[in-house]
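Written below as structure tokens is the structure these notes are about.
What follows is part of the complex, with its chains left where they were.
Letters A and B mark the chains as written, and numbering starts fresh at 1 in each.
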Amino acid sequence: MTNENAKNEMKTNRIRLGMVGGGQGAFIGAVHRIAARMDDRYQLLAGALASEPQRAVDSAIEIGIDAARAYPDYQKMVDHESNIDDGIEVVSIVTPNHMHFPVARAFVDAGIHVICDKPLATSSKDAAALQSAVKKKGVLFAVTYNYSGYPMVRQAREMVRSGELGRIRVVQVEYPQDWLSTALEETGQKQAAWRTDPVQAGPGGCVGDIGTHAFQLAGFISNLEVKSLSADLYSFVEDRKLDDNVQVMLRFENNARGMLWASQVAPGNENALRIRVYGEKGGLEWSQEDPNYLWFTPLGHPRQLITRAGSGAGEAAAGATRIPAGHPEGYLEGFANIYSDFADAVSAHKSTKKLIESRPYPGLADGISGVKFIEATIKSSRQNGKWIRL
Amino acid sequence: MTNENAKNEMKTNRIRLGMVGGGQGAFIGAVHRIAARMDDRYQLLAGALASEPQRAVDSAIEIGIDAARAYPDYQKMVDHESNIDDGIEVVSIVTPNHMHFPVARAFVDAGIHVICDKPLATSSKDAAALQSAVKKKGVLFAVTYNYSGYPMVRQAREMVRSGELGRIRVVQVEYPQDWLSTALEETGQKQAAWRTDPVQAGPGGCVGDIGTHAFQLAGFISNLEVKSLSADLYSFVEDRKLDDNVQVMLRFENNARGMLWASQVAPGNENALRIRVYGEKGGLEWSQEDPNYLWFTPLGHPRQLITRAGSGAGEAAAGATRIPAGHPEGYLEGFANIYSDFADAVSAHKSTKKLIESRPYPGLADGISGVKFIEATIKSSRQNGKWIRL
């Protein structure tokens, strides 16, 4: 083994963390907890882990949270934690979508920094209200568009920003899955149930669940905003209430063009998020399922395979990397990068009292943009693909 | 080496072939000639290989055509060949696009079978006229949508038809290249010059040159017709007169959905034609640059890699295969399959005097459909993506 470029461990002053959602039967809660532990920057001290009060308490105790801080609901949690000396500094919100807004609002109002799952809210009205509250309270806010935490995504973004691709012309992004090819939601599978239920998921199905990830990634890497879009949403599985296949044409600023496809009914695809960015001088390609590689073609030269921590990777990737080249990092490490970035911001905030909600971790702006994207695709699709400005 | 499933060689009664276009400096002419030779079904006996008379004659003699049948132009060729005892039975038309129609028309009217490059014509009016002429004369007609000649494309088509994928829901097809990322047409490069010139190429640039290939492949494999489309064509290179990037949303019959992307400005792509077809019961993926492989996923099972002549390949592939599994076939073999299929049809026609313009070789219907596709995308794009019925 060779290089020593790993992210630094900084044990001292671990940040006090709480969690809402993510109890028994959830998937994403455990991911957030591993992400928080990975670099030893947080200690999880409080939680309201489920909507049902007893399950909320039990779930918290089960994973080692002190009974005194295992809350039956988020309201009791915010009340208590904001009134004790060593109350939590950051809360992670990992509930179904419809609870993101009320929970986030409550903790923001209490002056507690927030890490919130995507989508930020189920309407742009709520998203705007949250933005006002955050501004008023001066707290930090991250939205876990976690794919932007992958080292080679950071590398791609840096290459675009440094001009290695020249002016960007085309962005092709897609996120196909196959797990909802049948009516899984009718079998009692929890994840399927809430993600296909408009009450809990909001107005977007596939577009909200994974389309937003693709959309955020396109902007994050290309450094371009989408100005307008034309969408065709469809639901293939009978009686499904929300879309399960999403096709969108995109017009970015500077006349760049793009396409976005997201699907939950494409057999053979697990989480096949993939992005390709083409500029006047070169092209890039990255795939989430093989995240340690970034294909780069300088126009007129052979394709190159840049690897995480390999000789072609730059500072942006190095800053998000723990181990040497050829030893793959994965989804959890990318997720953990969001947590570590946020920990940096929280630490800076503590010492400077200034608010530096800078990239690279995805923040409120990404969250708001994602909500608008969902609304615009639905609107466009209902109007037979009319171009809608974002 | 193991299996013996190769296509049969049938030397006897080689078909008399002529060619129009494909002289010095051309690319596709040599491809057609190799394709015609591959299985020894044709002998090339006559040609008018260039638009400039002397070059036409010289080019023909240079490749071994008898001087008496090296013609200065196609009109002299058709006149003479249709009046000699052993005149050509089939003509290959490999000129720039704008000449496809007049040349094809002339040979059809003389009762000679035609293999014509795509697109069939530069307007649907011309295409319709050709259709009438063909019907009247009762000749055979192939259009070299050559990618449909690949064994694993045939395999994919057969799997869809046999119901292995169930009802088709989504078709994603793309054909990116990078060779026109700069204004190559201004450097004197011949291929770039005529392909970006509306006079020679017709109204479509990228959409006509490669978009039509993608479109034909989608229909060939999915067994579905596109009912309507919404397109966004764009030209990124300054002063380029035709589109060089093509984005289309597709609605197929039976409510299947699709997207098509073709581009000539995507660095890192050579001829990256790729198609993915998803049905209720499974998914398929094929890439032209790795044509001996077909990915197949039966829903709920691991992905399988079916190989040409391998254990998972069926009769459709076997009928288009010459050598054992693991020994790759390529572009020329796929092209040759069109020629061999057509030779079968010509032989059948000779013995039965009946006209069996059946698949699997692409014929007049594909040609007409391709011209309509070009016109529809241009129309939709000019109307800001309005859905246009095909």
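The rule is short, and it goes like this: a contact is a pair of C-beta atoms (placed from the backbone, for glycine too) under 8 Å apart; a residue touches a chain by one contact, two chains touch by 3 or more.
As the structure is a computational prediction, the values presented were derived from the model and not from experiment.
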Entire complex copy count, 2 subunits given: 4
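Note that in this section only the chains that are shown with their structure count from here on.
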As a quick test, compute the distance in whole Å between the mean CA positions of chain A and chain B. 43
What residues of chain B sit close enough to touch chain A in their complex? 169-170, 172, 174, 178, 181-182, 230, 232, 234, 236, 245, 247, 249, 251, 255, 257-259, 261, 263, 265-269, 276, 278-283, 285, 295-299, 303, 384-385, 387
